[in-house]
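Sharing a structure, written as structure tokens. Questions coming.
Then we have chain A:
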Amino acid sequence: MPRKVSLFVTCLADQVMTQAAWAAVELLEKLGCQVEVPMGQTCCGQPAFNSGYRNEAREVARHWLETFKHAQYIVSPSGSCTSMVKVFYKDLFEPGSPEAREIARLAARTYELTQFIVWELGRTDVGARYRGKVAYHASCHLLRELGERHAPRGLLERVQGAELVSIKDSETVCCGFGGTFSVKMADLSAAMLDEKLAALEASGADCVVACDAGCLLHIGGGLTRRGSRVRAFHIAELLTGRVPAPDAHV
Partner candidate 1 sequence: MRWDAQGVVYSLDPLVQELGVPEWLKGEGVPGQVLDGGEGERVWRAELAAAAAAQREPNVPWHMAVIGCAGAIAETGSIAHLTAPGHGRGGWLLCRAQVVLLTAEQIVSDLDGLFVGGGALDRNALPRAVTLVTGPSRTADIEQTLTIGVHGPGKFAAVVMG
Partner candidate 2 sequence: MSASHEPTSHTFEANAREALANARLQKALGAASGRFVSHRASAVAERPDFEELRRCGHAIKQEALDRLPQLLEQFEEHVVARGGRVHWARDAEEANQHVIRIAKNENVKRIVKSKSMATEEIHLNHALEAAGFEVVETDLGEFIIQLDKDIPSHIIAPAVHLTKEQVSEIFERELRETNAPGAGIPGLNAIARRTLRKSFLSAEMGISGANFAAADSGSIVIVENEGNAGLCSTLPRIHVAVVGIEKLVPRFDDLAVMLKLLGRSATGQRLTSYTNFITGIAGDGEEGPEQFHVILLDNGRSKIYDDDHLWGSLRCIRCGACLNACPVYKRAGGHAYGWVYQGPIGAVITPQYLGLERAPALPYASSLCGACFEVCPVKIEIPHMLLELRSQVVEASTEASGAAPKRPFFESLSFGAFAFLGRRPKLWDFATRLGRWLLRARSSDGQIPALSLPLLNRWTARRDLRAPARETFREEWARRRGRADAEADA
């Protein structure tokens, strides 16, 4: 029986980074999953939650719970949105309430994409190839709220031809995105971004990959503004051969 996966696209991948969403679909199907996309999905509510608007976040969370209630597996190409569901949804509802029970049920079957592939499907080699140097940016929510240090690296280490370069101390340092933080405290956010970009450029990487559309928008926007040769991609894009080899985009 193939696993039935409901893709929790996330609003950013749906609206902006559609290639990342397609790459996630392709990966999951290649690994034998049957992918469906609940069409009524909007957002998980994180922007409101992170800004302190819990009533507003609660309404959107209820909609999410309704949208995904029949799912067998829920997989998302975003560590941050996954952590919203798995870690923070419970803070929005009374313990013991019907919503809290529903959250417990659905959170247990919700996965960030690389975690699903590595820990649930048991795969690290997905047959990917890339001829170039890759840096990995560990997005904060995947790293610290979901505690994931190994899955994305495990997948990257098995990309044929790719050289995984270290961005040293900077790998686990926040890029400064932080959702609304990037516009609320824009100067601090930009200062943090600058340090991240400098570390990336110094690493010799041709591209940087991460498991979160938000960080990638931030890092990618900083790189193009600088006119950097380093480019930012979702990890699924690299794993499905969507990242052009470095000499192809010089």
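List of remarks:
In this section, a contact is a pair of C-beta atoms (placed from the backbone, for glycine too) under 8 Å apart; a residue touches a chain by one contact, two chains touch by 3 or more; residues count from 1.
The candidates were selected such that all candidates are chains of the complex that A comes from, given by their letters.
What you see is a predicted model; the values in this text were computed from it and never measured.
Within this complex, chain A touches only one of the listed candidates (1 or 2), namely 2. Interface of chain A with candidate 2 (complex): residues 6, 9, 11, 13-18, 21-22, 25, 36-43, 45, 47-57, 59-60, 62-63, 70, 88, 91, 140-141, 143-145, 169, 172-174, 176-179, 181-193, 195, 217-218, 220-222, 224-225.
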